[in-house]
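First the structure, which I've put down as structure tokens, then a few questions once you've had a look.
Left out: one protein chain. Kept in place: all the others.
Naming follows writing order (A, B and C), and every chain is counted from residue 1.
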Amino acid sequence: MDGIVYLYVFVLAAFTGYEVISRVPVILHTPLMSGSNFIHGVVLIGAMVVMGHADPDSPLELAIGFFAVLLGAANAAGGYVVTERMLAMFKSGKKKEGE
Amino acid sequence: MDGIVYLYVFVLAAFTGYEVISRVPVILHTPLMSGSNFIHGVVLIGAMVVMGHADPDSPLELAIGFFAVLLGAANAAGGYVVTERMLAMFKSGKKKEGE
Amino acid sequence: MMTAKWLIDLAYVGVAVVFILGLKAMSSPATARKGIVWAGWAMIVATLVTLFWPGMHNFALMIVAMVIGGSAAWWSGKQVKMTDMPQMVAIYNGMGGGAAAAIALLEFTRGEVHGGMVALLAVLGALIGSVAFSGSCVAYAKLQGIMKKAYRFPAQNQLNIGLAAVVAILGLAIATADAPGMGAIALFFVLALALGVIVTSPIGGADMPVVISLLNAFTGLAVGFEGYVLGNPALVVAGIVVGASGTLLTQLMAKAMNRPIANVLFTPITGEAQGGEAIEGSMREMGSLDAAATMRYASRVIIIPGYGMAVAGAQHKVWEMTQLLEEAGVEVVFAIHPVAGRMPGHMNVLLAEAGVPYDKIFDLEEINADFAQADVALVIGANDVVNPSARTDKSSPIFGMPILNADMAQNVIVVKRGKGTGYSGIENALFYKENCRMLYGSAQAAIGEVITHVKSMED
Partner (left out) sequence: MMTAKWLIDLAYVGVAVVFILGLKAMSSPATARKGIVWAGWAMIVATLVTLFWPGMHNFALMIVAMVIGGSAAWWSGKQVKMTDMPQMVAIYNGMGGGAAAAIALLEFTRGEVHGGMVALLAVLGALIGSVAFSGSCVAYAKLQGIMKKAYRFPAQNQLNIGLAAVVAILGLAIATADAPGMGAIALFFVLALALGVIVTSPIGGADMPVVISLLNAFTGLAVGFEGYVLGNPALVVAGIVVGASGTLLTQLMAKAMNRPIANVLFTPITGEAQGGEAIEGSMREMGSLDAAATMRYASRVIIIPGYGMAVAGAQHKVWEMTQLLEEAGVEVVFAIHPVAGRMPGHMNVLLAEAGVPYDKIFDLEEINADFAQADVALVIGANDVVNPSARTDKSSPIFGMPILNADMAQNVIVVKRGKGTGYSGIENALFYKENCRMLYGSAQAAIGEVITHVKSMED
């Protein structure tokens, strides 16, 4: 039963992603690409959970977990920084003209 | 755990409903109202399941189940007919002009 | 048998997807009909696979119920006149709410729900579904003219809130009880039904479309909650999608009418005029011959239909006149205000029924700039939606509502029966303007005369 509910989550999430993105203008496609890149950086929390349950006495498990958390954190932090930098550059001319 | 997954289904479904409807032009609001009315006619399948599990020896349970199925079927059938009738009337002038 | 259940679950996923795609297809008149047809097939599939749900019995009775309910609704849906659509939608919607409530009642009767989230949502769904059921019946009765008066208790709002509180507390008790007694359950349902009745009774017929839309959203929520109780995510998805979209639709309608939802529910319009500045000057009449000539020799006419055209059922005559004028070389288009008539998209449905192609129909934003270039603005049974007071008179109840700029046309011709006010009950400054002439008569008759005269002018 649980599996089926997850299937609904999959389907609805896919639909939501599709709907949200189909409204984004071309001008924002690059920031959008890096923004959605940032969103999947939430893999970090998954990495934290598996690392948190790794056997503290197994160097192999710890190493893989460490690697996962490191990569996840890099995905999240890097995705955020570049997206924010790009979007900060988009300004409307309205204010400028008022100067 | 199951409850939480259902919460995601709730949230995503609400989001989907909102997104889908926010694109419908005013001209179609009445058919949309009756169309979404039709969609919740799927309550019929819920009614069928509860009636199917009602105790065949309990007239009360059977009566309530009967009532639920009857109403659900009416919702679905009626919603469909009026929506389809309304939408069938919307025609583009393009074809007409070609005549 | 377990395999069958999995297949059914999968089929339901497909059904839910098709429902969403069907609703999505309704975002354009070109695809809308396809959308409802898909959704219809999905509903049939859902019904058929449900027959294979493991461990079911009572099939004979079930099928009898389906046939009776389905065919009665089908037949009445085929018969109903376009102008009676709102009450028909109301009654079907009420049935959905009733079904959701009945599901909850049966589950409680069988003692299948107790404690936790499941019981809470079962009760909530039952409450909302019952209110939607009885409220929709009242809405139907009002619009159908069965229930003519708006019944108001003294201290109506306090009564509503009090009853709602009682029902809520009783519901909470049932949801948390280990084995709720049948007496409490029965009382709960009766009070919930009563709540639906007393909340909707004082609301005037004109506010009803908003209420129907709200009750539609309610039924969606009730279905969604019962879907959770039954562990059926397809019901959850369909119900919540409708709940969300219905809520949005209700808001859009209320906004377009310039009337917050809270006002619709708690301070119904009573019928007395409500302020607005007095207007000086007089209305000028015009005969149907003059009206016909003015339009026949114009180059651009914009028609603004309103509620009066709907009650008169004059849309076919209007389209006949339009075609005559077009044959004579006049450019004729329709301007539709978002809240013209008594339900959203009301005018569009009626004009579509008469056969007016939808690319001749423009909405407020598209056409408002064009009135200045029009020779004639022909207002047929519309009033509030062309009232210029909305632009200037702060004391007017419709102040701030965007209106169609009929007054900017060269000539304005207004077809109505007399000096009756519109839905908001206020005077209309447009009718007193220099460039405005009144063509008195019921829309059907008045336009009929115009048609005769236009025909006689053909050379």
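Assume a contact is a pair of C-beta atoms (placed from the backbone, for glycine too) under 8 Å apart; a residue touches a chain by one contact, two chains touch by 3 or more.
These figures come from a predicted structure and were not determined experimentally.
Enquirer: So which of the visible chains would the left-out chain be touching?
Expert: Within the full complex, the chain not displayed touches A, B.
Enquirer: In the complete complex, which positions of subunit B touch the hidden chain?
Expert: Residues 1, 4-5, 7-8, 11-12, 15 of subunit B touch the chain that is not shown.
Enquirer: Over the whole complex, note the residues of subunit A touching the chain we left out.
Expert: Residue positions of subunit A that touch the missing chain: 3, 6, 9-10, 13-18, 20-56, 60-62, 64-94, 96.
The rule we apply is simple: only the chains that are shown with their structure count from here on.
Enquirer: From the mean C-alpha coordinate of subunit B to that of subunit C, what's the distance rounded to whole Å?
Expert: Those two chain centres are 16 Å apart.
Enquirer: Report the inter-centroid distance (CA atoms only) between subunit A and subunit B in whole Å.
Expert: 35
Enquirer: If I count partner chains per residue in subunit C, which residues reach a count of at least 2?
Expert: 20, 233, 236-237, in rising order.
Enquirer: Give me the residue numbers in subunit A that touch at least two other chains, ranges are fine.
Expert: Within subunit A, the residues that touch at least two other chains are 1, 5, 8, 12, 15.
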